[in-house]
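Read through the structure below, which is laid out as C-alpha cells, and then see the notes.
All protein chains but one are shown at their positions in the complex.
Here the chain labels run A and B in written order, and each chain numbers its own residues starting at 1.
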Amino acid sequence: MMRWRLVIPVVVVLMLIVLLGYGLTRRPDVLPSALIDKPAPQFDLPTLASDRDRIRTADLKGKVTLVNVWASWCVACRAEHALITEISRRTGVPVVGLNYKDTKEGALRWLGRYGNPFAVVAFDRSGEVGIDWGVAAVPETFVVDRQGTIRYKVVGAITRDEMNDTLVPTLERLKASGS
Amino acid sequence: MRWLVVLLLAIGWATGASAVDLEGEALARYHELNAELRCLICQNRSIAESDAPLAQDLRAVVAGQIAAGRSDAEIKQYLVDRYGEWVLYDPPLNANTIILWAGPFVLLVLGLLVVLVIMRRRRDSADTAPPVDRERLSRLLDAEAQRGAADDDDSSREHS
Partner (left out) sequence: MIPEIGHFALILALGLATIQTVVPLYGFARSRTDCLAVAAPAAIGQFAMLGIAFAALAFAFYGNDFSVAYVAANSNTHLPWFYRIAAVWGAHEGSLLLWMTLLSCWSLAVAAASRTLPREVASCVLAVMGAVSVGFLLFTLFTSNPFTRQFPPPAEGRDLNPLLQDPGLVIHPPMLYMGYVGFCVAFAFAITALLTGRVDSAWTRWTRPWTTAAWVFLTIGVTLGSWWAYNELGWGGWWFWDPVENASFMPWLVGTALIHSLAVTEKRGIFKSWTVLLAISAFALSLLGTFLVRSGVLISVHAFATDPARGVYILAFFAIVIGGSLLLYAIRAPQFEAGTEPVAALSREGLLLLNNIFLVVAAAGVLLGTLYPILADSLGMGRISVGPPYFNKVFIPLTAPLVLLMGAAAVMAWKRTRAEVLRSRLWVPLLIAIGLGVAMPLLTVGAGALAAIAGCVLGCWAIATALEDVVRRCRGRRIMLPRNVLGMALAHVGVGVFVIGISLVSGFGGEHDVRLAPGESASMAGYDFTFLGTRHVDGPNFVAEVGDFVVRKDGEQIAELYPSKRRYNASGQTMTESGIDVGFWRDLYVSLGEPLSGDAWSVRIYHRPFIRWIWGGAFLSAFGGLLALSDKRYRRRARAGKAVARDRPRKTAYA
C-alpha cells in the first residue's frame, strides 16, 4: 500500500536531475550578447593609422562587416589572427578592428609583425566604446549587417569549427540577402 | 538602506581623499551599486570585490553616471542594455523571476499549512477517544509537563 504523497520526493529529485543534466550541456562562462538584432552602438573614434581620420558607426552601413575587438597584449588574439584573415579572404567581408585599451605603438608593432587583415582599425584607448559594445574580454567578434544591426557575436578566439559551421555561412547569408 | 550607510559614514567620519570623486550619499550609492553588479570576467564576484580591469572600468562607469546625476535604475539599465541581465546580482522582479522571488515564501506558507493540517488531524483523532475526566487529566498532564522538562536529562523515558 503506497501513500502517494511519499512519491513527491522522488518526483522532485527526478526534476532536479533533469535540470542539472540540461545544465551540463550549457557553457555558463560564455556570455551571450545583449546586442543581437540591435543597432550597433554609436561611436566616433580615431583610426590607428592616423589621428586625423576618424571612423564612425555610419561607416559600417551599406555592407556586411566583421568587427573584431583585439589588443596587442591579448594572447588569444594571436591565435585567431590567421582565421580572421582567412574569413575575410573567403567571404570578401571587410574586417574592422577595434583596438581595445592598447597603445598605438604596441598595436602598430603587432600588426607589423603578424600582418594586418583589417580594412581600418578604430583606436579605443579607454575602452569606453568597448563597454558600449558589451565587450567583457578580448578577443570578441561581431557580425554587423548592411543596416548596421548586430547579428552575431563570437566570444573568445574564433575556432576553425565555429568559422566553418557558423561564421562563414552567416556572412554569406547576409551578403546574399542584400536587404 | 541607503540612509543607514550615509549615517554610519557620517559617524565614522571617514576622511582621506577618496579614490573616486564622490562624497556622502553619492559615495554610499556608489558602494551599494558596485555590490549589486557582477564582474563579468571573474568567477562570481561583484565589481566591488575585484581588481580586474573590466571591474575597474565598470566602477568608473558607475561613478561617472552617479556624478552625471543618473538614478540607480538608469545606471543599471545602462549596463543591462550592454551586457544583459546577467550583469545584475539582484535579479529584477519580473515575469521571468516570479518563481525565484515568490518560491520560498510560497513554500513557507505551504509548509505552515501542512503543519496546521497535521496538528489538526492528530487532535481530531485524539478527540474521538472516550470521554475523560478533564480535571484529573489536566492535573496529570501538568505534573508530567513539569517532570518532562526535567526529563530531557534522562533518556530513560522511551517509546516504541
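We adopt the following convention: a residue touches a chain if its C-beta (ideal position, glycine included) is under 8 Å from a C-beta of that chain, and two chains touch if they have at least 3 such contacts.
Bear in mind that the values here come from a model prediction, so they are computed numbers and not experimental data.
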Open item on the list: By the document's own contact criterion, which visible chains does the hidden chain reach in the full complex?
Closed with: A, B
Open item on the list: Considering the whole complex, not just the chains shown, which residues of chain B touch the missing one?
Closed with: 4-5, 7-9, 11-20, 31, 35-36, 38, 42-46, 48-49, 51, 56, 84-91, 96-97, 99-101, 103-105, 107-108, 111-112, 114-115, 118-119, 122-123, 125-126, 141-142, 144-146, 148-155, 157-160
Task: For chain A, residues in touch with the removed chain - done: 1-3, 6-7, 9-10, 13-14, 16-17, 19-26, 28-29, 31-32
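Following the convention adopted for this analysis, only the chains that are shown with their structure count from here on.
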- [ ] Indicate the whole-number Å distance between the mean C-alpha point of chain A and the mean C-alpha point of chain B.
- [x] 37
Task: chain A partner contacts - residues on chain B that touch it in the complex - done: 40-41, 53-54, 57-58, 61, 80-84, 86
Task: Interfacial residue positions of chain A with respect to chain B in the complex - done: 31-35, 41, 101, 127, 131-134, 136-137
